[in-house]
Each structure stands twice: as C-alpha cells, then as structure tokens.
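Now for chain A:
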Amino acid sequence: MTQLPLHYFLALAALLFATGAVGFLIRRNLLVMLMSIELMLNGVNLTLVAFNRIRPANHAGHIFTFFIIAIAAAEAAVGLALVLAFFRLRGSVRADEATLLKH
Partner candidate 1 sequence: MNDLSAIGMLVPALIAAAIAAMLPRKAHPKHRLALATSTAALIVAIGWLWPAPLPARDAALPPEWPHLLNLLIGLPIASGLALLLVPTSLARLVRGATYAVFAVCFIASLALLSVPMTAGWHFQFIAPWIEAAGIRWHVAVDGISVWLVILTTFTTPIAAYASFGSIRTRQKELAAAFLILQGTMIGAFVALDLFVFYVFWELMLVPMFLMIGIWGGAEKIKASVKFFLFTMTGSVLMLAAMVYLVWTYHALTGQWSFDYLALSRVVLPDQQAPVAMTAQFLCWFAFSLAFFIKVPMWPFHTWLPDAHVQAPTGGSVILAAVMLKLGTYAYLRFSMGLFPYRSALLAGNLGAFAIMGGILYGALCAWKQDDVKRLVAYSSVAHLGFVMLGLFGATPSGIEGSILQMINHGIATGALFLLVGVLYDRRHTREVSEFGGLAKVMPVYATLFVIVTLASIGVPGTNGFVGEFMIIVGTFVSRRLNQFGPLEAIAAAFGVILSAVYMLGVVQKIFFGPLTNPKNKGLKDITVRESVALAPLVVVIFVLGLFPNLVLNRITPAVSAFAAQYVKSFTDSPEHPTAARLLPKSFFSEAFMTGAPDHNAKATSESPTLAARAPAAGVLPAGLSARADDPALAAAAAVRAARPQDPARPARPQDLIRPQDLAQPVRLQDPARPSDPARPSDPARPSDPARPSDAARGNDGAHR
Partner candidate 2 sequence: MKSFEALFFALSALLTVGGAVATIGSRRPIRSAMGLLVTILGICGCYLLLGAELLATVQLIVYAGAVVVLFIFVVMLLGPAAVSGTDKASAIPRYVGATVFGVGALGAGVLMRQLASERLTSTKLVKLPDGFGGIEAVGRELFTTYVIPFELTGALLLVAVVGAMAVARGKQADPTRPNAPVNPHLADPHLADSDPSDAQSAINVKAPTGEPSSAATAANAAKPPTGEPSSAATAAKPPTGEPISAASAANAANAAKPGDGH
C-alpha cells in the first residue's frame, strides 16, 4: 500500500508510547492512568503493525497485535473492576489517596 517510509510510523508509535508513559507517571487519576496504559499498548501495536509492513511473508505482527488487543481488553476489565472496588471503599479514584500502605 503505502510508500511512506516506515520510520514515520515508528516515530509516531514511539511518541504515543512515550505519551502514555508520561501520562501514567504524572497523572494520579486511576482512570486516566488506566487509559495511559492503553495508549502505551496502542503504541506497541502500531510498532508491530508497521514492522509487519516490510515483512509481508506472514502476519506475525498483525496477529501479535490481535492478541495484544485482547489482552488489553481483559486488562481493562480487571483494572476497572479494581478501580470500582477502590472507589467503593474510598470514595475517590485518586491514586494518592492510596496512602494506607506506607513504610
């Protein structure tokens, strides 16, 4: 399909991954942290699909992505369940409210 050089996509994916990582590290809202992880996983997916572009002999990257999407959905389900449980006890979704366990 495309004739665009691959590093466009790779750079975009890296940027996405980095954005997700930054969001994960600076935000304290549990929901946003979860979404940041989704961003990171999307960055990974884009990398895989992009690399599959130059190796069309099989669909290893595509299928890897496929599975990562499934994993991400499962992870989101468990994560949101935990967030709900946390909210139910604490009345908040702020990670820095999680201070009960300290040294």
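Regarding candidate selection, all candidates are chains of the complex that A comes from, given by their letters.
The rule we apply is simple: a contact is a pair of C-beta atoms (placed from the backbone, for glycine too) under 8 Å apart; a residue touches a chain by one contact, two chains touch by 3 or more; residues count from 1.
What you are looking at is a predicted structure, and each value in this text was computed from that prediction instead of being measured.
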From 1 or 2, the one in contact with chain A within this complex: 2
Candidate 2-touching residues of chain A, taken from the complex the two chains share: 1-23, 25-29, 31-32, 34-36, 38-39, 42, 45-46, 49-56, 58-59, 62-63, 65-67, 69-78, 80-85, 87-94, 96, 100
